[in-house]
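Presenting chain A:
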Amino acid sequence: MPIIEVENLVKKFGSFVANDNLTFSVEAGEIYGFLGANGAGKTTAMKILCGLSSPTSGKVMVAGYDVAKQSEMVKQRIGYMSQRFSLFEDLSVWENFQFFGGIYGLSKAKIKERTSELLGRLGLESEKNQILGSLPLGWKQKLAFSVSIIHQPSIVFLDEPTGGVDPITRRQFWEIIYETASQGITVFVTTHYMDEAEYCQRVSIMADGRIVALDTPANLKAKYNAANIEEVFLKIARN
Partner candidate 1 sequence: MPTNISIQASHITKRYGDKLALDDISFDVKKGELFGFIGPDGAGKTTLFRIITTLLLPDNGSLLVEGLDSDKDYVKLRKILGYMPGRFSLYQDLTVEENLRFFAGIFHTTPEANYELVKDIYSHIEPFKKRKAGKLSGGMKQKLALSCALIHKPEVLVLDEPTTGVDAVSRIEFWEMLDKLRMSGITIIVSTPYMDEASRCDRVALIQNGKIMSIDTPDAIRRNYGRALWAVKADDIYNLLTDLRLFKATRTAFPFGEHIHLSLTSDSVTPSEIASYLKDTGHRNVQITRIEPSIEDCFMEMMQKV
Partner candidate 2 sequence: MRGFIIKEFYHIFRDIRSMVVLFGMPVIQVLLFGFALSTEVKNAPVAIIDHSNDQVTRAITSKLLSSGFFILADQVPGEDHIEEVFRHGKVKEVIIFESDFATKLEKDRQAGIQVIADASDPNTANLLVSYTSAIVSDYQQEYLKGMSLPVTVKTETQMMYNPALKSIFMFVPGVITILLMLITAMMTSISIAKENEMGTMEILLVSPMRPIQIIAGKVLPYVLLAFVNALIILLLSYFVLGMPVKGNLLLLLAESLLFIVMALSLGIFISTVSKSQQMAMMLSMFALMLPTILLSGFIFPIENMPLPLQVISNLMPPRWFIIIVKSIMIKGLGFHYIWKETLIIAGMALFFIALSIKKFKVRLG
């Protein structure tokens, strides 16, 4: 059953068409890679899916709710993390979890339970009372991801989650993504690292506001006769 269903989504800013008739769906529990060049319309589409912006026309259902009419319901069911927005640097790890858990209306007991569960998975329990700003970037990114799924959303949106992260942490991050997906949380992710696109079950590539390719990484490589997704990406972008 699809957890994200997008039909003929159009978003215009004045005469500029940012999203030109997008149609795609994402299955529950899937890791879906959302690729595209700068300015191709990824961010616009992502904002619409998260209920932050409404479509000019078309139907967008996320976790069973219409984003145009029930954006508040959508926001309850999704998690969001980006490279730019992460956590409060001047709060401790625990205070960050407490704050974001509170935003989603979790009870004190529930926040405690989820925090120890998520920190346990990262092996960062002993850093619970550390001020976030003092931790290495890679840890912060992992913590930001954990916070984004503290309320056990149906879907988590990750906007370039691994930008600038060191190669080992980057891989550990993807292992966490896999684990999360195996628990049934759908992962919707953008990235500039083309090797990471291979970790997704399906990827779509956007260009000029349209989705020009959507398939499994293996099928895309076969179709474009390419050795890896980077080549696919270049072939598409240069046409």
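Keep in mind that, in the parts below, contacts are C-beta pairs under 8 Å (C-beta built on N, C-alpha and C of every residue); 3 or more make two chains touch, one makes a residue touch a chain; residues count from 1.
Picked so that all candidates are chains of the complex that A comes from, given by their letters.
The structure displayed is predicted, hence computed values, not measured ones.
Candidate 1 is the one that touches chain A in this complex, out of the options 1 or 2. By the touch criterion stated above, chain A contacts candidate 1 in their complex at residues 36-40, 136-138, 160, 163-169, 171, 174-175, 178, 192-195, 197-199, 217-218, 228-230, 233-234, 237-238.
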